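A single protein chain has been removed from this complex, and every other one stays in its place.
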Amino acid sequence: MATQHSRSAARFMMAPAVILLLGWMLVPLVMTLFFSFKKYLPLRGDSMANGLEWVGFENYVRFISSSSFWPSISATLIIVGGVLLITVVFGIALALLLDQPMWGQGIVRILVIAPFFVMPTVSALLWKNMFMDPVNGFFAHMLKSVGMQPIEFLSQHSLLSIITIVSWQWLPFATLILLTATQSLDGEQLEAAEMDGASWPSRFIHIILPHLSRAITVVILIQTIFLLGIFAEIFVTTGGAFGTKTLTYLIYQRVLESQNVGLGSAGGVYAIILANIVAIFLMRIVGKNLDA
Amino acid sequence: MGRITLKQVTKTFGDVNVIPPLDLEINDGEFVVFVGPSGCGKSTLLRLIAGLEDVTSGVIEIDGTDATHLPPAKRGLAMVFQSYALYPHMSVRKNIAFPLKMAGIDQQAIEEKVTSAAKVLNLTDYLERRPGQLSGGQRQRVAIGRAIVREPEAFLFDEPLSNLDAALRVNMRLEISQLHQDLATTMIYVTHDQVEAMTMADKIVVLQAGIIEQVGSPLELYNSPANQFVAGFIGSPKMNFIGGKTAAEHKAETIGVRPEHFILSDKKSAGAWEARIGVAEHLGSDTFFHVDAGDKGILTVRAIGEMGLRHGDKCWITPDKNRIHRFTADGKTIGK
Partner (left out) sequence: MARAVTPRRKALNTAIAWIIGLLIFFPIIWVFVLSFKAEGDAIKAPLEVLSSPWTLESYSVVQERSDYFKHFWNSVILSVGSTFLGLLVAVPAAWAMAFVPGKRTKDILMWMLSTKMLPAVGVLYPIYLLFIQLGLLDSRLGLVVVLMLINLPIIIWMLYTYFREIPGEILEAARMDGATLRSEILYILTPMAVPGIASTLLLNVILAWNEAFWTLNLTAANASPLTAFIASYSSPEGLFYAKLSAASVMAIAPILIMGWFSQKQLVRGLTFGAVK
């Protein structure tokens, strides 16, 4: 519903955004692909100027056959899946609770969303030292006061600890979206169901949950985008030790710590493929569920 | 001057042909109403004239110059939208002044024009309010005010009264007609309501599926509809259509008689059709009886005032011989 004139104006208006994002996507992508087929160890004197040795798929084979590869994939999936599960389940519970009439609703809402404003480096440091530290941490003090052994959270329960930290950061987001969706639920629908004799669990399953499905989709979509790339939380807490090396972190180590750009780039390509699989999967759901 | 000519104008959306080749001539100062059922292309036609949509082919001339490819702002037309489309963040004054500001007119002149438009439209007391603080009728007037300050070649109205309640609609109808009298500017008005069309138009364009079924003055359309569609669309309640044997007696496939062209009686007379009274709608001044006329079907008949007839009573109805419309099988009117 528009004229030729406005359509060409629209193209013109979209051009900067499209060109910038296309460049942002393509230039590094092409370079990463290029490096992934090369031997490129800057510390051993390899450089673009001297020309890089073509090694075919060697980097790809080495990256995938490295003993850290599959554990990194599973660590990534466990962290993303764990955080999604916790934030969605608790998010729904919190949203339903906050939707009830109460005193000081606004303040409680601020308390609940506050962790979202805490930068990831701060929240990682805070949990690592002030709470999870086995000697001086808050939890250690609490356990000692009831005569129990302090737990070494980040080394013995490393994945769970990281999931806890990240969930704390993302629960506010999930809660808020789900709360917004809950508030738009038509009260008469619930009352009608109650009149029809539906019990609370069946009202929850047949009315509340379907109503929230779109919001849940949004939560999963947006969180996955951010969670696949979590970095600071691992960088600060375990540095990738104790089985918390995600794919992101593994690549980071290959590229920046061991300065093997070729190998890291091959890993980057794997990460991009993984992200695309997830993306296609998500876009399918979203395409159905979002009227974007 | 506001003469608008459409020559062989077509519009397709994707594969859908909304307007087949269409010719139309709108004279300066005319009040033209596009009327038709929803989806007949009347709004699209208006938007083509406004320049909010491109024509697929054909030429639109305004005052003899080709305006087909001019952007909306350059066509010298003003439009009043169905939703009024007021700028919610601006006061009434700023809303009305906006087109003048866009035209780069100096502040002094803007002030004068806004003041005089406000006076004409009874908006003087509301100039500092936001559209959100106005009633539907007031909003409508602001939208009209925004259109008249530009002194356009022609006004375009896209179903402007459909968001108003019935009483206000009658008022605004009169106001717009009055405005047309005062300004004597071309107005093109789109509506699906044939009452609006009949009461306001100098010239009515009846559209169906993008095709112009008939163009003419309200009484021309009422008295001599070009086809069965126009006959059924214009007039309220609808014209009765009767087929079969009765139509054949008049050498037609279908005949049509308006409810007001029957004489209803409880006594039998020559040429009268026997019928039985069904549901009656009492309007006080008139009564509409839905009568069952046997093989002629259910007919609507108007009677003036009240009649002593009740549901189930036997009655006789006589069609006015000079007011029987005859149609061919494909809906064309057969001349007298």
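Per-chain numbering from 1; labels A and B assigned in written order.
Methods note: contacts are C-beta pairs under 8 Å (C-beta built on N, C-alpha and C of every residue); 3 or more make two chains touch, one makes a residue touch a chain.
These figures come from a predicted structure and were not determined experimentally.
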Checklist entry - Per the definition of touch given earlier, which of A:Gly56, A:Gly147, A:Gly187 or A:Pro201 contacts the omitted chain? => result A:Gly187
Next on the checklist: Can you say which of A:Val55, A:Ile79, A:Ile92 or A:Leu171 touches the chain missing from this structure?
Outcome noted: A:Leu171
Item to check | Touching residue (missing chain; options B:Pro20, B:Gly58 or B:Pro72) | outcome: B:Pro72
Checklist entry - Which residues does chain A use to touch the chain missing from this display? => result 1-2, 6-7, 9-11, 13-14, 16-18, 20-21, 24-25, 27-29, 31-32, 35, 48, 94, 97-123, 125-127, 129-131, 135-136, 138, 141-142, 144-145, 168, 171-173, 176-177, 180-181, 184-185, 187, 190-191, 214-215, 218, 222, 224-225, 228-229, 231-232, 235-236, 247-249, 251-252, 255-256, 261, 264-265, 267-269, 271-272, 274-276, 278-279, 283, 286-287, 290, 292
Checklist outcome for this item: Touch rule applied to chain B and the missing chain gives residues 50, 52, 71-73, 77-79, 81-83, 85-89, 98-99, 102-103, 146, 150
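Everything that follows uses one rule, which is that only the chains that are shown with their structure count from here on.
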Checklist outcome for this item: In whole angstrom, the CA-centroid distance of chain A from chain B equals 58
Next on the checklist: List the residues on chain A that touch chain B in their complex, please.
Outcome noted: 1-5
Next on the checklist: Show me the residue ranges of chain B that touch chain A in the complex, using the header's touch definition.
Outcome noted: 51-54, 71
